[in-house]
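The structure appears below as structure tokens.
Apart from one protein chain that is not included, each protein chain of the complex appears where it belongs.
Lettered A and B in written order, each chain numbered from 1.
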Amino acid sequence: MATAVQTVERENYLNSNYGIKSWLLTTDHKRIAILYLISITAMFWIGGFFAMMIRLELLTPAGDLVSSDTYNKLFTMHGIIMVFFFLIPSVPAVLGNFLIPLMVGAKDLAFPRVNLLSWYLYIIGGSTALVAMVTGGVDTGWTFYTPFSTTYSNTHVIGAAVGIFITGFSSILTGLNFIVTIHRMRAPGLTWRRLPLFCWSNYAAALIMILGTPVIAITLLLVAFERAFHIGVFNPALGGDPLLFQHLFWFYSHPAVYIMILPGMGVISEIITCFSRKRVFGYEFVALASIAIAVLGFLVWAHHMFVAGISVYAALVFSLLSYLVAIPSAVKVFNWTATLYKGSIRYETPMLYAFGFIGLFTIGGLTGVFLASLGLDVHVTDTYFVVAHFHYVMVGGMVMAYMAGLHFWWPKMTGRMYPEAWAKLSALLVFVGFNTTFFPQFILGYMGSPRRYHAYPPEFQVLNVLSTAGASILAVGYVLPMIYFTWSLRYGEPAGPNPYNAVGLEWMTQSPPPTHNFDETPVVTWEAYDYEHQPQEEVTVGHE
Amino acid sequence: MANHTEHPDYVGHLIPAKLYYVIWAILMVGTAITVFAATVELGVFNIVVALVIATIKGTLVVLFFMHLRYSDKLTMVTVVASIFWLFILFSLTMTDYISRAWSTYSGH
Partner (left out) sequence: MATSEIQVAERALQHHFADMEQQKETSTFGMWMFLLTEIMFFGGLFCAYLVYRASYYQAFVEGSQKMNIWLGATNTAVLICSSLTMALGVRAAQMAKPKLMIVLLLITIVFGFGFLGIKAVEYHEHWVNHEFPGPNFHFETGDPAHPPTDPQHTQIYFSLYWAMTGLHALHMIIGVGLVTWIVIVGWMGAFTPEYYNPVENVGLYWHFVDLVWIYLFPLLYLISKKHGG
């Protein structure tokens, strides 16, 4: 029923306090999650705008929509915003912040004020980067390779670098909070083996956040100093080594992609188990695979530098290690599949996104293994093959996982159900649009079409037009949830505490939760995903 | 609770002040040794000696001044992890720099 349902609202974290100050000075992890939700969504659309401009330019072989300098700025800003201001914070800052205290049975994260500081740092860093973009842009690529970024570029490199530096500390503090919370604030009875896999994944991602982010922070600081004071640490004309920049940059930026994907994998674990009504197959393996990805992910960074001039012997080492890092990801995919086997599958929207994730992440991940091969990488590096690879894992994987998680926990966060039919339609549009956009790019790249070029030979036009058409469909698939989620805040069916009949502490409190999360500290006596003992009831809310 | 003017009511492990003074003295002596060792020409061992002394000093600071000796295992794991991760950064980066001069085609 689409009418605004009049109910007597119990006190919850949304209505306990009104006024802008109660939001901007909150230390409630749930409110901070909502603050992040709004800011991250805004960043997504700004990054998406740059993507739209890129795809519009690439409709025609000639560089006719924008100049090459402008095009350089477009893909740079698309990359910076999407990587640093959307993908890295998305699941941890929105879903992690909201759910981890609930999932461990705590009243809040370990350091609530630090959590708020984290959001402010994100806002300040994001604003700084946006100002740099609006007042002239950055054209170095999100990778800031030297000496172009330190010496020769005439754009706002320092502003962008400082913005990312500040936001890096936001990420570090979030990771710190998660690790300490999961170690020190679990409810009685909640052993590590009973911990939801969403917590394991965010824990692993948090490890990467605290170990890797400081290195890119100091590296970007050096870039800024080099630019400001004409020092030459990375400038070959002054005795420096540009490859040192790349080593230090990728030491973080490769593990960063695991910061992005691990929380998404955690979401998928939660959803698959709930909508198959089965315990995750090989729980311990999935948990340890998360840690393995975090650790191994730090050992592979120079696969981004295979053709940059590193020694071939180092390249061999990194190539071998890069093959290894695929293994724990594969373990997870196999375990999810085994969870589905003989499960009682329901095709709610979160599950549709999860299916999409498994398929698309597998394709993206496998193409990553291709890229780990030195011989193949020489052929396809810096082509659209690489672009397609990382969009498959990041958008086909990570963004789908984020959408899955938003849908799954939307009733918990807002107390309302979204309209299921529209949600399913959007999921379908996203899947079709995504594949139409990015599959042609594998072909383009393999045929030799280079990335970061605003013009291309005419024989590549058909695939480019197909790609742009797909992007339009994808955009619609993302716009629709914006509309119906907003609609649901007022007109959505009220959701009870557990509309999907899921197992987990977060489902054992009301929707939306009260400020203090639980009326009494829960005591956990059941194993994780104990669906055998969870009564299966018909899901009755939220269907049109 | 005991009246703490007569019975100090401290929480956690109270390290005797004397131990701190001993550690301080070792650190000062270690500094002197480091400076002296730098005046002696030891070739490639200069850096080894310097780093060994620095590591001993650092270990004492971490164990005693920072109370790692009296802390729980999780803290110890944290410290070890940080050293290990630094080691990853240094060693894997150096695989590139050390081996760049090795040539595949003209022999070394």
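Heads up, the rule we're going with is that a residue touches a chain if its C-beta (ideal position, glycine included) is under 8 Å from a C-beta of that chain, and two chains touch if they have at least 3 such contacts.
Predicted, not measured: the structure shown is a model, and the values here were computed from it.
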{"item": "Among A:47, A:96 or A:240, the residue in touch with the chain that has been omitted", "value": "A:240"}
{"item": "Touch with the omitted chain, as defined above, among A:94, A:211 or A:351", "value": "A:211"}
{"item": "Residue in contact with the excluded chain [from A:26, A:90, A:128 or A:219]", "value": "A:219"}
{"item": "Positions on chain A where the hidden chain makes contact", "value": "106-112, 114, 172, 176, 179-180, 183-185, 210-215, 217-219, 222, 225, 229-233, 238-241, 244, 247-248, 251, 516, 521"}
{"item": "Chain not shown, touching residues in chain B", "value": "1, 4, 8-12, 14-15, 17, 20-21, 23-24, 27-28, 31-32, 34-35, 38-41, 46-47, 50-51, 53-54, 57-58, 61-62, 64-67, 71-72, 74-75, 78-79, 81-83, 85-86, 89-90, 93-94, 97-98"}
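Following the convention adopted for this analysis, only the chains that are shown with their structure count from here on.
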{"item": "Chain A-chain B separation of Cα centroids, rounded to whole Å", "value": "37"}
{"item": "Touching residues on chain B, where the partner in the complex is chain A", "value": "74, 81-82, 85, 88-89, 92-93, 95-100, 102, 104"}
{"item": "Chain A residues touching chain B - in the complex, by the definition given at the top", "value": "183, 211, 215, 243-244, 247-248, 251, 298-299, 301-302, 310-314, 317-318"}
